[in-house]
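Of the protein chains in this complex, one is absent; all others appear in place.
Let's turn to chain A:
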Amino acid sequence: MNSRHMTVAALAAAGALTLSACGTGSSSNNSGSSGSSSGSGSASGQVTGGPGIDTAGKTIHITSITALSGPASALGIPALAGARTALKAINAAGGVDGYKIKMSVKDSGYVPQNHVQAYKATVGDSAMIQSFGSPTTKAIQPLFDREGIVVQPLSWDSVWSKDPNLAPVGVPYATDVKNGLEYLSKQKKLGTKVGIVYQDDEYGADALRGYKEAVKAGGLDDVAQAPFKVGDTDFTAQVQKLKSKGAQIVLVTALPSASAPIVGTAASLGYNPTYLFQGPAWLEQIFTKDGTKSGKPTPVAGALAKQTYVLAFAAPWGSDVPGMAQMLADQKQYAPKQIPSEYFTFGYAQGKIIGAILKKAVQNGDLSRAGILKAKESLGSVDLGGLAPSPDYTSGGSPVSTKSIIARVDKNTTGFLKPVASGVTGQ
């Protein structure tokens, strides 16, 4: 081989990686744009404005930086549809004390540097920001911490609760894992030998932390830990390890592109443990091609239907919780083509939280960044009608929710998730 060409190849590969790692260096515009500051509070009926606030037009501009393309778009699209539906319903009901919420959308494709650029391009005109993903949100974290804007992550990283600018919804990964493992082993009595197959990144590390805490709490026997790399296509080694060690309950910390092959590989090797899917591992489309009951089953549907539990982000579609009927009515009106989706439900719950925070800020008479942050922190526990665990942002560093929702994969249930337990907490 010609060494010159080898050098060129290496330079090109390094160049591509370098390009993908670069962000822009300019600082963001932190000034209000459409907003105009006026008045001093609700007592006089006036509201202090800020970036993204149009007090004259009574409009609050927010931005969702999400993944509408790329590998995570199957998750980002229904979540965005859910949030939009909730906001449309809020606006149709008069908005938040007369203010309409207008959400702009930026697609970052789940690429951190694109996320940073989208953030910088929109933060000056946004009162709040939604941010999809853990690595992407971490990429903009120093920026929003500096600017004091409230950001709602669509991610469940355990560190979010320590950042006052963040308004997460749901149970952090580590807490969720601990709750789920203890529930299946100690309450459902499905075995004490546990194993974990996890992707070797921040998401996996967070799950592993919860897994170890569950084992440390006693009563569980950690028989195998099997990491894999994002992009792996063969999981024989991981499955073989779990099988040979006799893991009875296997925690699957993966994305759907890996969770389905893991289960399929295990089934082909004659290994059928109880699976506990961490939230991001599940997607309706790994059961049928289009995610509906009438869709063509995937090759792993049979194995999934045997004994797979899911740590759900949100209440299973159509489940018997107080907020479900309203959500389904809103979905029918504003997103009629939406198929049953856990991510839609979760996005809808996030939209409700945005509405609650902004309503509180309007009532406080302060829609400045500091005012919205103060509103979030003083909101107290928000009742989401059981659609998602109710967050409480007053806890100061503790997880905003600790009560998990556990569902079981069931081929006869719309959305394929049958409710098993909610409000599950560990020991």
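Keep this in mind: a residue touches a chain if its C-beta (ideal position, glycine included) is under 8 Å from a C-beta of that chain, and two chains touch if they have at least 3 such contacts; residues count from 1.
Everything below uses one rule, namely that contacts and distances are computed from a predicted model.
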item: Chain excluded from display, named as in UniProt, from "Branched-chain amino acid ABC transporter permease", "Protein SCO1/2", "Cytochrome b" or "Protein phosphatase"; value: "Branched-chain amino acid ABC transporter permease"
item: Identified contact with the non-displayed chain, of A:Asp145, A:Asp200 or A:Glu377; value: A:Asp200
item: Contacting the left-out chain in the complete assembly, out of A:Val300, A:Ala361 or A:Val400; value: A:Val300
item: Touching residue (missing chain; options A:Asn91, A:Ser104 or A:Gln240); value: A:Gln240
item: Listed residues A:Lys162, A:Lys216 or A:Lys289, member touching the removed chain; value: A:Lys289
item: Hidden partner interface residues of chain A, rising order; value: 1-6, 8-9, 11-13, 16, 69-71, 73-74, 77, 200, 227-231, 233-238, 240-241, 244, 256-257, 260-265, 267-270, 283, 285-286, 289-291, 296, 298-300
